[in-house]
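With one protein chain withheld, the remaining protein chains of the complex are depicted in position.
Residue numbering begins at 1 within each chain, and the chains themselves are lettered A and B in the order written.
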Amino acid sequence: MRDVKSGCTRVLVCAGTCCVSGKAFVIIENFEKELAAAGILDIKVVKTGCFGLCSEGPIVLTQPDDYFYAKVSPQDVKEIVEEHFMQGRPVQRLLYKDASNGEALSLLEADFYKKQHKVALARCGVIDPEKIDDFIEQDGFKALEKALLTMTPGQVVEEIKNSGLRGRGGAGFPSGKKWEFTKNAAGEKKYVVCNGDEGDPGAFMDESILEGDPLSVVEAMAIAGYAIGANEGYIYVRAEYPLAIHRLKIALAQAKERGFLGKNILNSGFDFELSIRYGAGAFVCGEETALISSIEGRKGTPQLRPPYPAVKGLFGCPTLINNVETYANIGKIIMMGAEWFKAMGTAGSPGTKVFALAGNVKNIGLVEVPMGITLREIVYDIGQGIPDGRSFKAAQTGGPSGGCIPIEYIDTPIDYESLGEIGSMMGSGGLIVMDDSKCMVGIAKFFMQFMVEESCGKCAPCRLGLVRIYEALARITDGNGTMEDLQELEELAEMVSSLSFCALGQSAPNPLKTTLRYFKDEYLAHINEKRCPAGECEKLLNYEITSLCIGCRKCLKACPAAAIIGKVKEQHVIDKTKCIKCGACIESCAVKAIIRA
Amino acid sequence: MINIYINGQQRSILPGKTILEACKESGIHIPTFCYDERLKPEGSCRICVVELEDSHKLLPACTTEIAPEMRIATHSPLVMRMRKHLLEIMLSNHDISCLKCERAGNCLLQDYAYEYDVDIEKYRGRTRESAYLAENKFFELDQSKCISCGKCARICSQLQGNNVWAISNRGFETEVSTPFGIDMEEAGCVHCGNCVSICPVGALKPKKEHKFRAWEINEIQTTCSYCGVGCQMYLQVKDDKVVGVKPAYGKSNEGLLCVKGKFAFDFINHPQRLTTPLLRLADGELHSVSWEEALQLIADKTQEIKNTYGADAIMGLSSARVTNEENYLFMKYMRAVIGTNNLDHCARL
Partner (left out) sequence: MTNPLTDVKNADVIFVTGSNTTEAHPVLGSYVRQAKEKGKKLIVADPIKIPLAEIADVFLQIKPGTSLALSHGMLHIIFAEGLDDKAYIEQNTQGVEELKELVKKYTPEYTAEICGVEKADIIKAARMYAGASVSSILYCMGITQQVNGVNNVYGLSNLALASGNLGKPGSGVNPLRGQNNVQGACDMGALPDVFTAYRKVTDHNARKSFEDAWGVKLSGETGLTATEAIPAALEDKIKMFHIIGENPAVSDADSNHVKKALKKAFVVVQDIFLTETAEFADVVLPAACFAEKDGTFTNSERRVQRVRQAVAAKGQTDWQIIMQLMNLLGYKCHYDQAEDIFTEMRALTPSYAGITYGRIEENNGLCWPCPNEDHPGTPILHIEKPLKGKAEFKAVEWQPAQESLKTEYPVLLTTNRIQHHYHTRTMTAKTKAIDEYYPDCYVQINPADAATWNIANGEFVEIVSARGTVKVKAQIADSIKKGTASMPFHWPDGANVLTCAAELDPISKVPGLKLVGVSLRKI
């Protein structure tokens, strides 16, 4: 055996979907190869779930000496093994560093992690999600054991109710109440369902939990089954999450093999079986009744409520349906108690919430924060602010049907009620930051296009209204908008919100409504001045050649529409009637003489 | 009974009823497209929304159960405005060629467009383009008229039990089709036409020989003359001709009909109908004769056979197809006038 100079015994490689796309599997393979070649046997390579700081991936962490490597490539592995592990000299160029002073930081010292508080994500990035022993080592199945062997089903429900946990899927309905309703519903057969149909673009909270700690969901569902009197459950996960499905399958097989699923779990007399169902990518299947329809093999469209799933759900039986992140909190609540949980967050929204932080912010990734934290803290402390010297314009929370929050409300605490008051919502935890280069009419149009595509078509207002909204927005961003369009948008937004069948339709106009509310001047500029203040709307842009022009003819040659005229060594001119606003001239200009405004 | 208030008027309604049912009971008309009392409520067209006066919330009347002391406004300014906008976006995706539409004068969309004073061309934009055509020899589907209320599919699956229609595609492209667009017959269509009868607009329409407008016809309720179910139906009459059949709500048929009741009425006006009595002459052929001549001949012949061979040489075959009155009278004729019990009908066959 070779002498190991570093204090490292475990090397953790993030194998969340982001890092996998950055070749994390090759990195793992290389570590194993290099360690073997070097004869090092006492360093264990651990393939973990997501660390959260995706913008810095692939991430490698060493323990217990606690070095934090960012943006590692497979070629770097050899150097880490030789330099760090064998010589005790961590590879400086790969270490994650403080943006202000360039000092290398450990994971927990990084700003990104400082204000975070991990409950649902506690085991993500810590354990190998494909090894049940890792899970057990981190207190896995202790909660199930406690519930089955020391608590009555009623006590379990009571504990969840007391914790104040609210559904993390979007609506924020008190989870304990759902458990209680399902427990009290009459019916011999009952079901437990996990909603893993995370459809918001850019969201990967549930994906990361399923990839990083799938057994926490399995354990929670078994606890739920015990509490409400169900012996069967389904995990509904989108087929676009192959890694999550792969790890879930392993988790189910291992749990069954170890007797945490199946007959007579832990000799308690309680039986519980779990199976996986795949979603085909419809956003609306995140709506619980549509999801149930889909599991039943029918078209995924929302169904009438009442009866609620708690009374009449899957196959007509009482059904408890919670989302992945909600389940990921259950084990901790059972182990630590309702009081512990309530101590986090706010009175109305206890606990933590996982957000997928994305958009124009320096640190992009997955964050778990206590409820009540302000938007400013997330954007500026965890996210480290807006890059490229630009400024904050708005943040969109709640997924595609959430609202856009302007700078005036950046100090709003993040909880269910506060977000609702300013026209947005918690949703499942999407958080997109937009800088001042973003056109808010364009943003509304972008989300509306998504909603048009994802409308299931069941009810008339959503099926037809969203298309008309999109079309009016397109007219405005194309410079063809009128004040009548603005009037129509207000009317349609009100109609679709108040008449739609399900929450998806009812909330779909939110991006429109909030941008109309907070950024109306941008709409007016588009309509009255045919101008896009953010300079994003292609059709409203005008290209002009300034006096910097040296008459080199490059732009003239680049223009596909023959819209540029001018003599050699004289300032050229763009014929606006011919210009198709493609931007080819700007790219061709060597002296930056062409501007767009 | 629970107390509710509809447009300020106090009403006592049985618990468990929906707002729509309560309004119907109270004689208040609420517009609906997707609702039919025989079908499970769907709540998808949203035209039946009413306002709760306390919260100003809009709720679909067809799927919301009444609650004690509920205060409902069925035609408040907000409700009227929302229904109007909803109709306007529905019309924005509807072929408004009402002048030549089968259902002009008998179309819910047209009626409500008038009632709510809509701006027909208020919302512009793309319209659904459908490549799917459905037809058989009895009826056809015109997608450009379809408002996706889904009643055709629901009556076929919930009442008729054939599951021919499916709601396919998603969002704006949602349309009625057979599963995977297969032929209607392959999808199990038995041509009962119940989907045609329930369609509120001009999307599913019979292929008719005689055209008619809603205001040109009289509708007469009668009993179907085919099998023993005794379905109630309306014969639609124009210019003394039966030009169509519409189901009526009878106790034995609950508003359903089969292919025969709905479509097999052409025999009534058929050119081969007998119109004059026929008599077989010496040439062995049947020839037209007057009623007097024919009846007198039958009477004479009957009397002759009775006199020569006795009344029991005459056999009467009555009919399971004619009325009770006619069966009774023929029975009386055979027994009281001819004097025999040689009387039967095709009950055995």
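Operating definition for what follows: contacts are C-beta pairs under 8 Å (C-beta built on N, C-alpha and C of every residue); 3 or more make two chains touch, one makes a residue touch a chain.
These figures come from a predicted structure and were not determined experimentally.
Checking the contacts here: which visible chains does the omitted one touch?
Contacts of the omitted chain with visible chains: B.
Which subunit B residues touch the hidden chain?
Residues 136-138, 158-162, 190-192, 207, 218, 220-232, 235, 237, 240-242, 249-254, 256-260, 263-268, 270, 272-280, 286, 291, 294-299, 301-303, 305, 308-309, 311-349 of subunit B touch the chain absent from view.
Definition applied: only the chains that are shown with their structure count from here on.
Between subunit A and subunit B, what is the separation of their C-alpha centroids in Å?
Centre separation, subunit A to subunit B: 52 Å.
Note which residues of subunit B are touching subunit A in the complex, please.
The touching residues are 41-47, 49, 58, 63, 82, 85-86, 89-90, 92-93, 122-126, 147-148, 167, 169-174.
If you look only at subunit A, which of its residues touch subunit B in the complex?
Residue positions touching the partner: 282, 299, 304, 452-461, 463-468, 471, 488, 491-492, 494-495, 498-501.
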